[in-house]
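Please find one structure pasted underneath; my questions will follow.
All protein chains but one are shown at their positions in the complex.
On to chain A.
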Amino acid sequence: MTDVAVPNAAEDTPRPGSPGRDGSAPGYDPRRTLPLRVEAVRQFRRRRTLVTFGILLVLPWILVLAFKLGGDPGPDNNAPGLVDVATTSALNFALFALFVSSGFLLVVAVALFCGDTVASEAGWSSLRYLLAAPVPRVRLLRQKFAIALSYATAAVITLPAMSLLAGTVAFGWGPVTLLTGRTLATAPALNRMALIVAYALISQLVVAALAFLLSVTTDSPLGAVGGAVGLVIVSNILDAVTALGSWRDFLPTHWMYAWMDVLQPDIVWTGMAKGASLSLTYALIFLALAVRRFRTRDITS
C-alpha cells in the first residue's frame, strides 16, 4: 500500500449532478447487474465445477473398461435389461450409462450446481457485496438459478454425449437394441435419445429447485446439496413401500425412470407426462418459496 497513487478526488469531478432519479450512480441499471456471462465465469473456474465435469467425462471410459475387462454381459435372467444389451452399440451404451447414473450421480450433480450457488457465496461473504452493489435480490436469484441450471443441464448432457463417443470407439456405431429385442435405426434412435435427455432434465427440475431453496435458506453449501440429495433418498425409500399404493405416484422421484418408456417400440407418454407435471409442480412451489424467503431475508453471512 506504499506509494499509493491515491485516487485524487480533487482531480476527479465529484459528479454530483449525474445521479439518476432513483439516486443511482451514473451508468447503473438494475437490469444490467450480474450478467449471465459474469456469473458463468465466476462459477466456471471452481474446482467443484471442473471435478464434476471431469467425473462425467471419465465415467463412460471407466464403464467401457469394465465391459472390456469383464466381457460381454450374458443374459442372466429372463427379463432383458439395459445392461444385457449395453455393448451392442454406442447408443445402447449411452442408454446404459444414463440408466446407471440418473438415479444418483446426476442427482448429485444437479443438486451440487443448484444447491451450492447461493450458499457458497454466503460462505465466502461475497454475497453481501453483490447485494450491496446492488444486484436486486430477485434478479440475483434469477441469474444464479439460470446459470446453475445451465451447468446442471450441461452435466446431464455431457454424460450421454461422452458415452456416445466412448461407445462408438469401443462398440461401434449402430442401431439401438430396444428392451423387447427389437432394433431401431440410428436416426430415430438419436431423436429418442434427445427425448430421454430432455425428460431426464425435466425430472431433475424438482431436485434443482429444492437444492436452490435450501441454498438460499442456509449458508452451508454442503447442507443445501446434502438436503436435496437426502430428499431424493427419502423419496426413493418411500417409493419402495408398496403399501402406500397410488400415493407413491406423487413422490418427487417416482417417475425418475419414466424415460425408459421411450425405449419401447411405441413410445408411451403417460409416465413421462405425469413425471414432468409433478416435477414442474414441485419446482414451481420450491422456487416461489426460495424467492419469497430470499427477498426479505436478513443477510447475516
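Brief remarks on what is shown
Operating definition for what follows: contacts are C-beta pairs under 8 Å (C-beta built on N, C-alpha and C of every residue); 3 or more make two chains touch, one makes a residue touch a chain; residues count from 1.
Here, contacts and distances are computed from a predicted model.
When the listed names "Alpha/beta fold hydrolase", "Nitrate reductase subunit gamma", "ATP phosphoribosyltransferase" or "NADH-quinone oxidoreductase subunit NuoF" are checked against UniProt, the chain not shown comes out as "Alpha/beta fold hydrolase".
Considering the full assembly, A:Leu130 is the residue among A:Leu112, A:Leu130, A:Leu164 or A:Val197 that touches the omitted chain. Although one chain is not shown, part of chain A still touches it, namely residues 1-12, 14-16, 19-20, 22-35, 38-39, 41-42, 45-47, 75, 78, 80, 124-137, 139, 175, 178, 180-183, 185, 249, 254-255, 257-258, 260-261, 264-271, 273-274, 277-278, 280-282, 284-285, 287-289, 291-292, 295-296, 298-300.
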